[in-house]
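A protein chain is absent from this complex, but the other protein chains hold their places.
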Amino acid sequence: MVEREEILRLEGITKLFFNICALKNVTFTLKKGEILSLIGENGAGKSTMMNVIGGVIQPEEGSMTLHGKLYTPQRTIDAKNAGIAFIHQELNLFNNLSIIDNVYINSFARYPGTPFIKKSAMRENIRKLLDSIDLHVSPDMMVEKLSPGERQLVEIAKALSGNPEIIIFDEPTTSLTTRETRKLFALIKKLREQGKSIIYISHILADVHELSDQIVVLRDGVVVDTGKKEDFSMNRMIVSMVGRDIKQMYPAERPVAQAKKLLEIENLSQPGIIKNISMHVDAGEIVGIFGLMGSGRSELANIIFGLDPYAEGMIRYMNVKLSKQDPIDRIKRGFAFVTENRREEGLLMEFPVYDNITLAVLRDYKKAFGFIDNAKLQKPVAETVSELRIKCSAIKKNQVKGLSGGNQQKVVLCKWLLTKPSFLMVDEPTRGIDVGSKSEIYNILNDFAKAGMGTLVISSELEELIGICNRILVLSKGEIVGSFNSNNFDREVILGAAFRQNISNGATNIV
Amino acid sequence: MKGSKNLKLFFLKNMAFVLFAVVFIIFGFLCNNWFTITNFENIARQSSYIGILAAGMTFVLLTGGVDLSVGANMFLSASICGLLIVKGWPIWAAILICLLVGFLYGCFNAFFIVKIKVLPFIVTLATLMAGRGLTLVITKSEAVSMPASLVSGVGSGRLFGILPYPILIFLLVAVAASIFLKFVPLGRQIYAVGKDSEGAKKAGINVNWVLAFVYILNGVLAALAAIVSVTQIGNVTSGFGFGDEFSAISASILGGTSMMGGIGTVFPGAVIGVFLIQMVQAGLVYLQVDLYLQPIISALIILFAVFLDSVRTRYIIKLEHRNIRTEEQVQKTQKSFTLRDIFDRHR
Partner (left out) sequence: MTPLTLKGRGTANKFFVKLLVSEYFVIVLSIVYFLIISIFVPSMLSGNNIKNIFSNMWPLFAVAIGQTFVLLLGGIDLSQTSTMALTSVIGALLISNRMNPDILSNSPLWGVIISENGGPLGKAPIVLSVSITIAVMILVGTLVGAINGILISKVNMPPFMVTLIAQMFYSAIAIYLTKSQNVIGLPDAFCAIGGKSIGFIPYSFFVAITLGVIAHILLSRTIRGRWIYATGSNIKAARVSGVPTISTTIFVYAASGFFAAVGALLYTGRLMMGRPTLGDGQLMDILGATVIGGTSMTGGKGKVSWTLFGVLFYTIITTSLSQLKLDSFVINVVKGLVILGAVTLDVARTRIQQKGTLSANAKSGKKVTLNG
C-alpha cells in the first residue's frame, strides 16, 4: 500500500478558556485521500477542535501545518481559502433565498466589468454539484421549501462548491433518510477516491466503523486513543470514549415503576410535527425518549408541556384530562420541564441564582398585595441548594451566567424542585456539562425516581439513557418506532430503530 | 379544506395587491371621476417622493433595522440646497451638495449603528431630533424658497410632454432598486443579513459593510426625495418632511416587507404600498371626509397592514417548524425500505 502523504498535522494543540482546559496537547495527522473519524462524548472537545481548525478560535499552544507549511487561521475565511470546508450540524442556510443564492452568497459570478450577477455561469456548476450529491431539485428553489434532509444536502453542496481539499463533516446524517445516508456515504467515498481528505465526526459508531480509515477518540479534551479502523472494535470505541467503568458513571440501581399512573398520552398528533404518539409514565420510572436530530423530541416535549399546540389526541395526568395549551396549569398539577437549551429557555442569565431558583414558585410564597415572602423562601431554597450541592458562594448576588454548565443545570433543577413536582421532563439533561457533574445529575434523577417522581428523559445520547432509564422509547420522524425495556437495552438495536424510518403498520410495539 | 388553506396562503403572499385592488374598486364606486387620468396622475405625483423614501426604507427594513431620521434628513438637505441657491450657487451644484448632505447624514447614522453598535431605533431617533434642530438653526426657522425655474422645470415638467418628472424619477429609483436587490451580489447579501446576520458572518459576508451601505443609501435617497418634493411645493417650511419616515415605513410594510428582515421587495411591494396609502388619502379627500377624521382612518389602515404582516410572519414561522416529517417523505421512505437497508447499515 502506498503510504499516503500527510496533509494536515496538529501538534500539541492546547486551548484554554480562561483557566479551563478545553483541549490539551492534541496531536494527530490527517493524510491525503483518507477518512479520519473523530469520536467522543458531548463536551469531549470535538467542536472546539473543529473551531480551531476552522479558524473560529485560536489555540494557546501548539501548531498546525498544512502541506508542511504553518497554518494559522485567524478567521473562518482563512480556513476556507486554505481549502478546508466545514459542514456543520446546524444548518447555516438562508431560508429566504434560493439554493443557488445560498451556495454562491459570497462568490457570485458576474458579468465582467459590471456588478450584475451572471446566473448562467453558475448554473452549469450548480447542476453538476447537485447531481453529484443526488439532489434533484431546481437550483432556483427557495430553501424554505426543502425538507431537512434536502437542506443538509444543500449545506454539503455549499461546502463542496469551493473545491476544498479537506472536508469536515459534523454529524451529517441526523436529518437524512436511510437512502440519503447511503448516498452520502457513497459520495464521501467518491471524494476520497478523488484525493480529498475527510474528517468525519459522529456518535453513530456503526457509521464511523464503516467509513473511516483512521479513528481518533477524544475525551475531556485529550486524545486518548487513535488507530486504524481495523484495530478498533465497537467495544474499544465505547470504552475509550467513556473512559471509565461505565458502572461508576451511572447509579447502581435502576428505577422501578410504582403502581401509580402519572402521565398518559393517547394518539397525540400535530401535522408536520408528531403523529399518533401514545405512551405513559408511571411514578418511580425514568422513561427515556431517544431520537436523532430532527426526530421531533423537543417539539414533543413542548407539546406535552403545553407550550405548543396539538391537533388530535389527549393528554391525561393523574387521570385528569389536561387542557391543550396551559403551562401554568401543568405546573400547578406538578409538572416540571427542564428544557433543552438552558441558556435560551431555562435561565435568566443576567439575574442572580436566587431569582432563577425562585422564579417558578413565586405564586406559592405570596404575601398581601403581591409581595414576595422572602422570609418563607429562605428555608426551602437553602435546603434544595444544599441537596443538589450547587456550588455558589452568594446566591442572591452572583449572576447565574457565571456558574459552570453543571451548576447552571443544577440551578434549573433546583428551580423545579421547589415546586414539589410529581412529574419531571428533562430534555438533554447533560448537554454542555463536564463529566463529573454528569454523574451527579444522573444520581439526582435517580434519587427523584426513588422518591416517587415520574421522569421523562429526552436525549440524543443513547449511552446515558441506557445508563439511567428503566424504559426507552425511540422517536423517529415524529413517531414512536420502538420501545425497549431495561432487560433488552442494546445500543445498536436501538440505534437501528431510530434510523429505521417509520416501520409500517403493526410492526411497532408501543408500550 | 385544502382549497381554503391555499386561498389563505395566496392572500397572505399577495396581500398588497389584493388590498390595492379592493380599495381601488371601493373608491371607484364611491367617487365620481375616480377613473380619470388626472386623478391617477395626481395620486402618482403625490406618491413620488414618499415612494423614493419607501424604496430606501425597504433596504433598511430588509436588514431588520429601521431609519427614523429620513424626514429630518430631507429637511436638512433641502434647506441647505435652497440656501445655497439663494446665495448664488448654480443649481446643479446645489443639488449635488444636497445629495452629499444626505450621504453624510446616512454616514453619521451608519457610524453609530455599525461601529458603536447602538440600536438603529435609538440612533435614528436621536439624529432625527438633532437634524431637525440643526436645520431650524441654519434656516433661522424661516422658509426657504426654491427658484421658480426649478419648480416649473422639474416639478411641473414632463418627459416628452407626457410623463411628469417626479413620477419618472420615482419609477427610475424603484426599478434600479429592484434590479439591485435581485441581480447584484450585495443585494442578495442584504436579504441574507436580514434573515440571519450571524449566519451571514459565518458565510464570510462583511455584515458591517452591508449594514453601513443600507443606511448610507437611505440617506442619499432621502435627499433625492427632498429634491423631488421641493420642486413640486416650491419652498421648504419648518414642517417639511415631518412624519414622512412613518409613511415610508408603512408603505414598505404594506407592500410586504417584514420588520424582522429578510423579506420584502421594492417593486412591486413598496410601490404598491405607496400607491395604496396615497390612494386612500386621495379618496378620503375626494369624499370630503372631515379633515380631522382622515388621520384616524389612515392610522386604522396602517394598523390593518401591520396586523396582516404579523399574521404572515407567524405563518412563516409555523411553516419553518413544520418539517419534522412530510407525508410524501414518509411514503417515499416506506417504499424504499427493504431488508437490505437494515442489514447494510447496522450489521
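Lettered A and B in written order, each chain numbered from 1.
Throughout what follows, a contact is a pair of C-beta atoms (placed from the backbone, for glycine too) under 8 Å apart; a residue touches a chain by one contact, two chains touch by 3 or more.
Remember, predicted model here, so these are calculated numbers, not experimental data.
Novice: Using the definition of touch stated at the top, determine which of A:Ile39, A:Leu191, A:Leu322 or A:Ile433 touches the missing chain.
Specialist: Checking each option in A:Ile39, A:Leu191, A:Leu322 or A:Ile433, the one touching the absent chain turns out to be A:Ile433.
Novice: Just name the one of A:Ile84, A:Ile204, A:Leu347 or A:Ile458 that touches the chain not displayed here.
Specialist: Counting the whole complex, the residue in contact with the absent chain is A:Leu347.
Novice: For a quick check of understanding: of A:Asn96, A:Ser240, A:Gln408 or A:Ser476, which residue touches the chain that isn't displayed?
Specialist: Within the whole complex, the residue contacting the unshown chain is A:Gln408.
Novice: Considering the complete complex, identify which of B:Leu125, B:Ala143, B:Leu171 or B:Val184 is in touch with the unshown chain.
Specialist: Going through B:Leu125, B:Ala143, B:Leu171 or B:Val184 one by one, B:Leu125 is the residue touching the chain not shown.
Novice: Pick out the residues on chain A that sit against the missing chain.
Specialist: Residue positions of chain A that touch the missing chain: 17-20, 22, 43, 47-48, 305, 307, 327-328, 331, 337, 339, 342-351, 355, 358-360, 362-363, 366, 369-372, 399, 401-406, 408-409, 415, 431-434.
Novice: State which residues belonging to chain B touch the missing partner chain.
Specialist: 66, 112, 116-119, 121-123, 125-137, 141, 246, 249, 253, 259, 290, 292-293, 295-296, 298-300, 302-303, 306-307, 310, 313-314
Convention: only the chains that are shown with their structure count from here on.
Novice: Need the CA-centroid distance for the pair chain A / chain B, whole Å please.
Specialist: One centre to the other, that is 41 Å.
Novice: Spell out the residues on chain B that touch chain A in their complex, using ranges where they run on.
Specialist: Its residues touching chain A are 183-186, 188-189, 191-192, 194-196, 199-200, 202-205, 262-263, 316, 319-326, 329-330, 332-334, 336-337, 341-342, 344-347.
Novice: Could you please specify the touching residues of chain A with respect to chain B in the complex?
Specialist: My answer: residues 76-77, 80, 92-97, 101, 105-106, 108, 110, 115-117, 144, 147-149, 177-179, 181-182, 206, 271-275, 294-296, 299, 477-479, 492, 495-496, 499-504.
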